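Once you've had a glance at the structure underneath, I'll fire off some questions.
With one protein chain withheld, the remaining protein chains of the complex are depicted in position.
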Amino acid sequence: MLPEPIHLKLELEDETVVGVTPIIGYIYRGIEKAGELNPFRNNVFLVERICGICSFTHALCYCEAVEKLMQVEVPPRARFIRLCWSELSRIHSHLLWLGLFADAMGFESLFMQCWRAREIILDISEMTAGHRIIQSTSIIGGIRRDIDKEMAKEVEHKLSDFKELMDNTVSPTVYNDPTIKRRTVGKGMLSKEQANLLGAVGPILRGSGVPLDIRQTGYAAYKETGFEPIVESDGDCYARTIVRLREIYQSRELILKALSLMPEGDISVTVRGNPPEGEMIHRAEQPRGEVVYYIKGNGTRNLDRLRVRTPTFANIPPLLTMLPGCELADVPVITLSIDPCIACTER
Amino acid sequence: MSILTKSRIKSPWLLHYDCGGCNGCDIEVLAALTPIYDIERFGIVNIGNPKHADVLLVTGPVNHRNKRVLRNLYEQMPEPKLVIAVGTCACTGGIFYNCPNTLGGIDKIIPVDVYIPGCAVRPEAIIDAVVIALGKLKEYKG
Amino acid sequence: MPWMLPTIWKNLFSRPVTRRYPFKDIREPFSGYRGKLHFDMEKCNLCSACAQLCPSNAIVVDKEAKTLKYNPFACIYCATCVEACPRKAITMDTHYSPPATVKSEETCRP
Amino acid sequence: MSTGWLVGSVVIAVIVAPLIGGLLRGIDRKLTAHMQGRIGPPIIQNFYDLIKLFGKKPMVAGKPQLVFAWGYLFLIITAVVFFALRQDLLVVLFILGFAGVCLVLGALSVKSPYSQLGGHRELLQMLAYEPILLLAVIPIALKTGGFPITNIFEYGQPLLPNLWLTFIALVIVLDIVMKKSPFDISSSEHAHQEIVRGVLTEYSGPYLAIIELAHWYELVLLLAILGLFWIVGSLWWLSILTPLAIWFILLITDNICTRLTWSWMVKFAWGVGISLIALNILVVNLGWM
Partner (left out) sequence: MVAILLALAIGFPILTGVICLGIKNHKARAGVVSLTTLVLIVTSILFLRQGSFPYSPPPTWDWVILVLDYVILAYFLFVAIRDFIQRGMSRHNVLAIILTLASGIPLAVFEFSKAGYLPLEAEPTLYIDHLSIVMCLIISIIGSLICVYAIRYMKDHEEHLHVEKTNQPRFFFFMLIFLGAMNGLVFSNNLLWLAFFWEMTTLCCYALIRHDETPIAITNAFRALWMCLIGGVGFTLAIIFAWNSPLHTLSLMTIIESGAVACPVLLLPLALLCLAGFTKSAQVPIQGWLLGAMVAPTPVSALLHSSTMVNAGVYLLLRIAPGFQGTNLSTFVAVYGGTVFLVTSILAISQSEGKRVLAYSTIGNLGLIILCAGINTPLAIACGIMLIIFHAISKGLLFLCAGAIESHIWSRNIEDMEGLAARLPILAGITIAGMLSMLVAPFGVLITKWGAMEAASGIGVWSTLVVILLMAGSGATTVFWTKWAGRLLCHSPLPGPRKPEPIIPLYHGVLILLIACAVVFSILITPIYNGVVAPALAEAGYGVAFTTGHWFLKSPIGIFAAWPIFVVVALALIIPSLRIRTKPEESQAAYMCGENVEMGADEFVAVADERTPLKTGGFYVETALGEKNLNRFVIPIGIVFLIVLFAISVFPLP
């Protein structure tokens, strides 16, 4: 049910996979090139559409990179609200993934329940940002929409509904169901050493026992809210599932904390002028792992270079070591366990 | 209305193909299947195989790599068949209008029956579009 | 296995959560939803600030012919033009643009 | 039984069975949707689907697949007819087996990786359930003194109290044949998983409809076999209720577990299913039941 095309050329022996060649390029659009043709402010909307699932984090990372390059100080309130949207998109991405993962195992009713819970998050997103999935609210110098007191209360209310739904339906099943365990435990093993060696990022890395999360660097408002990465040590599909499930709860806590700690003030500063000559690298934690933005300004309104390193790209080598030797029936499960985002990978 | 036409209207099976979109519309297509929207109410099933499908939902602006795939999938659908362009970039290329590897709109490759604007489209819009598309089936002869 | 049982059992005997769009139980869009664009051509002076800032080239202003062409099928509904318009001539509806069988452009004249 | 009665029951079986089958599939989808918190399609949705498929332009990937599609349908109808004529139960199951072989050959006759994998998995499913299905006849025959279905009617008392072990084994078979989780390995209800509906990948339009129709017959036939366990005696109405109850339980099972792998399926079916029946035969042979 992966909604995107990735072509894995599999060589099978009976039903055992003996060779995998990933074939990509189906979604390559040339966004990085277009990023050089557009004015740098418009690029915010372009990079959001690198991937519709983690679009806010793309925009966030791009904006922060440009802001760092232009040495703009963003108002603190904007940073807190950016954190909220970033975590909202993480919850919605993880739930989306969990649903697809359940469906890959043929567990349709769990898929439905995940997506049902996800709709609450999308409603919050629509209410606060004006769109269900592509927020388009982060701009250079801050954000475009405020979350006022009334709205914050509504968000808290919806998030408590959400927690109740999760606690009653999704979580107990994922934690306990023996058939899910049978399909995931011990499948797609990736040891801590391999994960480090092959440069895995995000929940794959943390599922293999490496406590590394870019949110620890404290961008946006993570420094103020505090942050501890979630780690599981087994390194199989089940560990990755649990990492993501726990992150959903963690994200919810982070949003609530950010809403309560949020200072009053402006939500954006006016940014004038063009990015100066110079380079800048910025990192952020997407739902799928670390995203790296590299920008190079030349003093005009167009950038000299826009380069993105997306998490799925980093996770494909680990995937290729997990697949050989597994059964065909496990291919979708293992492939999905890295939560591949092909639109990100190919841009 | 003959019983066959009625059955056709009552049972559109979807094939969803992402030819270069950002996933936004794609997940909204899936969201339309889930409890809140539940397009199975209309007999719609996401079938994943062109040979079984009646309606082709295409997202994304089409690039030089997957235009061949798109045409193949379209040709492998038996008549009568409908095509719906989902989202702004499937209609015209949208924000990707100046990306070097996009063609800008799937109607450059295959005939399109219904266009849905929006970036990303809402599930409600997909339901509207399927209803409009099915209206076209009423006139189908052959 | 049994852990999913309470959920489906409860669902089976309670009303489905489905919003019966387009018939009933339709949830009204939130007030901030970025929907259809409207051009108030009485306020517009064809300054083309919107056209310059539009990230997807959906607005084209032709000063010679005194027209503003807007293509809803190219628009990404980002509201940049709304914010950019110095005369507040562009507004956004909370309803999405409807699907259509043909792609049509709106041509507006002041 | 008079000839007229027999002819009548055959006609009814051939006409009514698909109606019941289609309706059951419709109710299946409706109930599944409700279990997931959705509304789901109308109950007669599957009839719309079938008529629509018949109305589509044919598209084929080779002649053999069409031949085997017809073979599949006709043989299943024959099995239903033999069942209605109260013939030898073993023969009914043999015909059903032949039909299964046709389905697999139809899928294997196209050079398509999905179809091939689906065919092979269907074959493994047959490997898993065929022995149980055939074996289940043995305790019935031992109890009623013969293999024809007539014997069951003449036996005079319900079979279930003595043969409930066999009955449970048959439920496993039904679950595999209905392709419900955890056994939906050769195709899945929603066709977007690793083998794109497997055996059905290459069928389209009218030929897909033929196979769908045959599935309805097959479902009704298997439920009817489960119904045989109560058919006589004062509790005969249980022969309608029990299969429906079992069918409902299988729907629930489908919604609370994942799909498992074929190796697990074969091991489970052979291990659990065959031992249950073996125990039952042994117990009957020793005269304890």
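We just call them A, B, C and D in the order they show up, numbering each chain from 1.
We take it that a contact is a pair of C-beta atoms (placed from the backbone, for glycine too) under 8 Å apart; a residue touches a chain by one contact, two chains touch by 3 or more.
Keep in mind that this is a model prediction, so the values were computed, not measured.
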With the missing chain put back, one of D:Ala13, D:Ala61, D:Leu213 or D:Ile256 would touch it. Which one? D:Ala61
With respect to the chain omitted from the figure, which of D:Glu130, D:Glu218 or D:Asp254 is a touching residue? D:Glu130
Identify the residues of subunit B touching the omitted chain, counting contacts across the whole complex. 17, 49-51, 65, 68-70, 72-73, 75-76
Using the document's contact rule, name the residues of subunit D that touch the chain not shown here. 57-64, 66-68, 70-71, 73-75, 78, 82, 87-88, 90-91, 94-95, 97-98, 100-102, 104-105, 107-116, 119-120, 123-124, 126-128, 130-131, 134-135, 138, 141-142, 145-148, 196, 201-202, 204, 263, 270, 274, 277-278, 281-282, 285-286
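Just so we're on the same page, only the chains that are shown with their structure count from here on.
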From the mean C-alpha coordinate of subunit C to that of subunit D, what's the distance rounded to whole Å? 50
Taking each chain's mean CA coordinate, subunit A and subunit D are separated, in whole Å, by 44
Taking each chain's centre as the mean of its CA atoms, how far is subunit A from subunit C in angstrom? 26
For subunit A, what residues touch not just one other chain but two or more? 1, 38, 45-46, 49, 109, 112-113, 116, 131, 177, 179
Mark out which residues of subunit D touch at least two other chains, giving numbers and ranges. 33, 35-40, 190, 192-193, 255-257
Parts of subunit B lying in touch with subunit C, wherever the complex brings them together: 35-38, 41, 84, 88, 91-95, 97-98, 107, 113-119, 121-122, 124-125, 127-129, 131-132, 136
Quick check on the complex: what are the subunit B residues that touch subunit A? 16-31, 34-36, 48, 60-61, 63, 65-66, 69, 89, 95-96, 98-102, 119-120, 122
The answer for subunit D against subunit A in the complex is residues 32, 35-38, 117, 120, 181-182, 184-185, 188-190, 192-195, 255-264
